[in-house]
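Every protein chain but one is kept in place in this view of the complex.
Moving on to chain A:
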């Protein structure tokens, strides 16, 4: 499971573009400016965290329209899993192929090999840089349920698909798509990536921040969680419940369909066997055997549809529900930091000016975080609605096709039988 990074990065300059996608009008420059942090302390920022485009114009050029694939200029595929065996470990690498027309990329095509660890690295970098953005989920490290081996074909394929989804979601995200680490992930050769990874802040410093952040949240929680985030929290609690249930149900349906498929495989041939000892019933029996076989194949297709379309989507949202809870917590922590400083202001006598300055920065930070989350939340909800709608519509369509195929084969069998009956009747009528 994706680790909840409760870490609050050193206050990154707030750079997230505001508002929901429908506010992406080219003439909203002024609103954009307000979003920029008054504190341009880039020095504090991690040299590899996203560089703020300093001009609003360049910001505008980077707006993305979610549901208009025609405007996409970055296409990523993940495929070709290959296994590597060393003395210490065995692991799989995937080919990550990128095609782009963006100017900031030196080339229009890239091909690199990445392993799961690299994806984990990318995700944690994005979380660090954007603590209150909804970073897409990665497939789990291990599968606990079901006896799926770590390197079974099924497991690798499921993982490959999820990894591709992960990258394309980042590519589609208005902010994350411009993240520098993301670019490096897509373009750097293996050795380049290793050295880049090493240059980041040490693991321990990050951990230290996590501890501090957790400590601060424990110290008192927050006093005034804004209404909108209360609602989000309530929503997510129930959503988490329901999506987990749907995950279980969908897997159970798959299992039942698979068991049905296995029984059907045995069912058809018995009729063929029977026809060997019934000379007058050969056509009828073989006809039934044939229909059952067709239904069996149709069931297999239906099963595949389920496992390729519905299950991965639902599972992704199960992971998303964890992520969202984490994002809400991180936002709370940022607010908690502010509130603790405000408390300190009222209690401490000395250093009031310094405190006031810090509070100012934190207020910005909180506002930034809130806006970022709000925007991303709306975006997430829209995506979720769309994804669920298509996944379930897909399921319905798949079932329709299944029943239509079965119907067609049984109807043609019936026609053939009744035609025979009529022929027999006719022949009996003849003198």
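Basically, a residue touches a chain if its C-beta (ideal position, glycine included) is under 8 Å from a C-beta of that chain, and two chains touch if they have at least 3 such contacts; residues count from 1.
By definition in this document, contacts and distances are computed from a predicted model.
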TODO: Mind telling me which option in "Sorting nexin-4 isoform B", "Pyruvate dehydrogenase phosphatase regulatory subunit, mitochondrial", "Endoplasmic reticulum membrane protein complex subunit 7" or "Rab-like protein 3" is what UniProt lists for the chain we can't see?
DONE: "Sorting nexin-4 isoform B"
Open item on the list: Which candidate, A:102, A:141, A:223 or A:242, sits in contact with the chain we can't see?
Closed with: A:242
- [ ] Consider the whole complex, including the chain that is not shown, and state which of A:107, A:199, A:224 or A:277 touches that chain.
- [x] A:277
Open item on the list: Using the touch definition from the top, which of A:264, A:325, A:344 or A:359 touches the missing chain?
Closed with: A:264
TODO: Can you work out which residue in A:108, A:194, A:304 or A:399 touches the chain that's missing from view?
DONE: A:399
Open item on the list: If the hidden chain were put back, which residues of chain A would touch it?
Closed with: 234-235, 238-239, 242, 245-246, 249, 252-253, 256-257, 259-260, 263-264, 266-267, 270-271, 273-274, 277-278, 280-281, 284-285, 287-288, 291, 295, 385, 388-389, 392-393, 395-397, 399-400, 402-404, 406-407, 410-411, 413-414, 417-418
